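Please find one structure pasted underneath; my questions will follow.
Heads up, one of the protein chains got dropped from this complex, but the rest are sitting where they should.
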Amino acid sequence: MSQSQAPAADPAEAPAQTSGARIARRALDLWSTWGIALVLLLLIALMALIAPNFVSLSNAFNIMRATSITAILAAGVTVVILTAGIDLSVGSVLAVCGVSSVVLWNAGLPAVLCVLIPILLGALIGLVHGTLVAYLSLAAFIVTLAGLTAWRGTAYALTGGRPLIAEGDLGFSMLGSGNFIAVPVPIWLMLATYAVLWFMLERTTWGRHVYAVGGNPEAALMAGIKVRRVLTSVYVISGLAAGLAGAMFAARVESGQPNSGQGYELEAIAAVVLGGTSLAGGRGRILGTLVGALIMGVLSNGMILMNTPFFTQLIVQGVVIVVAVAIDSLKNRYTR
Amino acid sequence: MSQSQAPAADPAEAPAQTSGARIARRALDLWSTWGIALVLLLLIALMALIAPNFVSLSNAFNIMRATSITAILAAGVTVVILTAGIDLSVGSVLAVCGVSSVVLWNAGLPAVLCVLIPILLGALIGLVHGTLVAYLSLAAFIVTLAGLTAWRGTAYALTGGRPLIAEGDLGFSMLGSGNFIAVPVPIWLMLATYAVLWFMLERTTWGRHVYAVGGNPEAALMAGIKVRRVLTSVYVISGLAAGLAGAMFAARVESGQPNSGQGYELEAIAAVVLGGTSLAGGRGRILGTLVGALIMGVLSNGMILMNTPFFTQLIVQGVVIVVAVAIDSLKNRYTR
Amino acid sequence: MTVTTGGNAKGTLLRMRGITKAFSGTAVLADVDVDLYRGEIHALMGENGAGKSTLMKVLGGVHLADAGHIEFDGAHVAFTSPGEAMDRGVVMIHQELSTVPDMTVAENLALGSEPARAGFVLDRRRLRSEALRKLGPIGGGIDPDLPMRKLSVGRQQMVEIARAIDQQAKILVLDEPTASLSDTESRRLFEVLERMRDAGMGLFYISHRLDEVWRLADRVTVLRDGRHVSTTRRGEISQNDVVGRMIGRQVEALYVREHRRPGDVVLRVRDLVGRDNGIGPVSFDVRAGEVVSLVGLIGAGRTEIARTVYGVDARGSGTVEIGGRQARIGGPGDAIARRIGMVPESRKEQALFSWMDVRDNITIASLRKHSRWGVLNQRRVDAAARQFIDDLTIRIRSPRQEVRTLSGGNQQKVVLSRWLANDPRLLILDEPTRGVDVGAKHEIYRIINEQAEQGTALLVVSSDLPEALGISDRLLVVRDGVIVAELDGAGATEEDVMSHATGVAKEAS
Partner (left out) sequence: ACSEGDPGTGGNGEGDGGPMGDGEFDLIGYMAQDMSNPFFQAMEEGIVAEADELGVEVNTQDGRQDLNEQNDQIDTFIQQGVDAILLNAVDSEGIGPAVERAVDAGIVVVAVDVEAQGAMATVTLDNVQAGEVACEYLVEQIGGSGNILLVDGTPISSVQDRVEGCESVLEQHPEVEVVGHQNGDNGRSEALSITADLLTAHPDVVGIFGINDPTALGAMLAAQQAGYDDLTIVGVDASPEAVDALESDSMFMGSAKQDPTTQGSIALQMAHDLFNGEELEENPVLVPTEMLTRENLDEYESW
């Protein structure tokens, strides 16, 4: 149909759109998006061979449940990184939101509000970061680095410096440890987060604007995109995700831990980059991040199963990150 | 020739070059470079008013001695950031080098070697990072993030996971606690690091190349600059600085602490950004970083003097970072 | 001399009055008045830095004027963002490419106005079909599914134009749209613009190419140093007068080709084939004191030939000899060591260090000459920079001024000095006058000629045919990555070049 619409243009110059060429391009696209998934599969295969008790449904659930919190943080961070920004605050925002959910519970609020309010709190914090980045043009790195420090302090301040025990049975503990259709709730929440964000990024105009702002903010501005609003929105999304992760964390440990989530920001970013999203913005896929997060989860699970000393785990983790990214870059060299 | 042809054009086109305008512009330049120094002075004035015992030579030494290690890390990181890179590994490299200096000492090596070898080790680690960044074109963020993990693991592995106490009197402990002409040695080392790096950046061809590579790598390549070599060299510099910081750390605590330097990478980057260096590369001044590091040092010292709860300290620190950067950006708005 | 009043029956669409704008204290626009009628193409002319783009950015909501007001469609407006201006029907094609390289052509075409269902759900099918439709008038032959980055600069420019002309604009501003276009594309663009004018739109057209302006414009406004000099109907003023008003003096002969005495062969290229860029095999010589131009259609591969010689693009096979000796040039560093210099086609992306000062930009490739053991001799660096600033009459406040604050022509001169500072034996110039005003153009031609006189071999890539014909001793016509004809600079005509470039000549013979 579209071909028939464009006869006015010189037919000689019409691009070669043979279906063969298109399929080839499609294949390359797939490989460039999913090359990292191959790394994950290889890793799983390796672990299946060498780690005892690795292959089982319950271990798969284990891995995904353990991954769910960083994966959700990483999903939010992906959106920020797509705009060439960064969010270093997610670990601390998780802590503030997690702690506040228990504070609310202990104050006698219904379970639903104890989850919703912290999520909104996360969004509000994201709004603060986003406003500073978008409207005061401060570097995202430094704004969220300040956030990392300040919100951690706030989390401690909320509890006077110590963990906060939930009174009675925490009403929303199923967020952390419940099951739904035989699958743990955290896994559902992780999948839902990715499904929603995938849709928003790939199937809405907002998603195109995110990519455009990340790819060339000036061009986006010239094209009439409300760059500042888009920029603000991604930090809100990241804050929302961190808020959800915080509530899940609190649900999982049935208490408010002000020191929770420390260092998660770097884990989340590692997952994003492993997943193929460029830190320069404008390029990447949200589902790649999920794969990246699972790589880290499988690795850590496998090594615990193999009883690896903790320092060896750290070394292996570092090496795997570099190797995976290097493989990914070789692929890029081939497709470009 | 063309001048004589266009007498009408030239005077009109030559911008007003009155000496008054020139002085005003000079002042703006100074303010744009040193605006952050004003923030430091204000902070010092504030602390002098509210923090007990703040104003004294010994407290000034305290602050600078406490700042020296992050300041030295930050100096190395500045050079990396000038090329639009980043180094997240410095805290872990510090740990590896610090631990290895004590390992060497306990193995009976002379004190000089116990300092030199770790510094070279730092450079070697930097070489690894630099090679991955420059020759495999991997993102600096992810390479050094992997380094952050892997070298931390290595530091633990070197000691079997526990701190390593120096046997006997540590021969190079003066690096951490000695005095030279009535000024603590760490302060001399910090000043020397900045002096050397200032000279290298401002007065050598290498320095020009660093700024060029950071400002526009493609143009740098076209101008015949060996971009990859320059890129590699900055990570080596950063590794060297971290190695020195490691030896100083070991000297100060008279032991090899594998968990030393955790989180210092972010403190160092905060200092760099506070000092006015752009994370986008190509713009910034090394001495600004020193000011940035001192701001953090004064803040933390002042609040400890006031016995502020640690969580309040965190909150204040975050707020001060944002405010300082915001002030800096307002200045930019004015001068541009 | 001043605004022609009541000249158009269809009425005034836009009135800009007393527009004043300063950047950090430096006045860029001072009290400028301009009108735009319905159904006219209004050309803005002026030297680099005269304020043309700034004036248009004030109109388009990119900058806010310090003083003055804008009356559009009978109402006062002050757009605060490009989006707002666009909503009201003011569309701009900016001087700098503004596309998103990682998005596809189709996505770029829809940027900011993506087809959507329910207001936010992207309609991918319409995205593609609309792209094909938008590309029709000017950008046919571009695959809408390709990522933008895979397109040459010229084609990217065409996509941008296609996007702008498709919007239902009342005012369309084109800021040097043809800077990267070849003749064929330009001509197609002009047809579209004329149709838009006839439909009653108002168009602002900025260009440094007089022939284009004379072909298109109904009225011409000249700006100088941020001030309005004159607005006249095209027929009422001569090209020479316009140039005179722009730069405050007359330019008798724009092109300079004097005292050429070609000497020995400096560059000898034999059967050169690029490894990945699809050019070759090509063979040609450039002699000392000779100016040789590579000409051809956009995308013909001229830039690639130059880049392969310079070592930025990898060589597949073939040989390059410099001064009679085989040269293995593995990169720009090797080229520079053999005293070859190259001014790349994209100033901002490939040549300038925007945040560094003029001095550093001039000396960055010749620091070795001013240093010992890597330590710079500051005084000699300053002296070298000053020498070129004077020799090339680069207009700046101070050598420590950041180069990004210079106008295009002066920036180009800075880039030129960078290579002159190396005392080159062979100088490769890719589009040396793109986006440069006539005055500066003339000076650049003078510099080129001076270099040739001094015995430098010059290889020029140019899309501006009159320029290539005017300054070159020989022309090499490139088509599909190979050289299809060699023409004498003095004897050849534009028709000769075009017939070889398009392949017509071959079929005829």
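Read from first to last, the chains carry the letters A, B and C; within each, the first residue is number 1.
To be clear about the criterion, a residue touches a chain if its C-beta (ideal position, glycine included) is under 8 Å from a C-beta of that chain, and two chains touch if they have at least 3 such contacts.
Note that the structure is a prediction, hence the values are computed from the model and not measured.
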Contact list for the unshown chain, restricted to visible chains: A, B
Which residue of B:Ile36, B:Ala51, B:Leu88 or B:Val234 touches the chain not shown here: B:Ala51
Residue ranges of chain B at the interface with the undisplayed chain: 51-53, 56, 58-59, 62, 65-66, 156, 160-163, 165, 177, 249, 252-255, 257-260, 300-301, 304-307, 310
Hidden partner chain, residues of chain A it touches: 52-53, 55-59, 62, 65-66, 69, 156, 161-163, 165, 173, 176-177, 249, 252-255, 257-263, 300-301, 304-305, 307, 309-310
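Everything that follows uses one rule, which is that only the chains that are shown with their structure count from here on.
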Distance between chain centroids, defined by C-alpha means - chain B, chain C (Å): 41
Rounded Å distance between chain A and chain C, as computed from the means of their C-alpha atoms: 42
CA centroid of chain A to CA centroid of chain B, Å: 30
Residues of chain B engaged with two or more neighbouring chains: none
Residues of chain B defined as touching chain A within the complex: 88, 132, 136-139, 141-143, 145-157, 161, 258, 266, 269-270, 273-274, 278-279, 309-319, 321-322, 325-326, 329
Residues on chain C engaged by chain A in the complex (per definition of touch): 62, 81-87, 92, 94, 96-103, 107, 110-114, 116, 120-122, 128-129, 132-133, 135-137, 139-146, 163
Chain C partner contacts - residues on chain A that touch it in the complex: 1-3, 5-6, 8-10, 12-17, 22, 25, 202-209, 211-212, 215-216, 218-226, 282-283
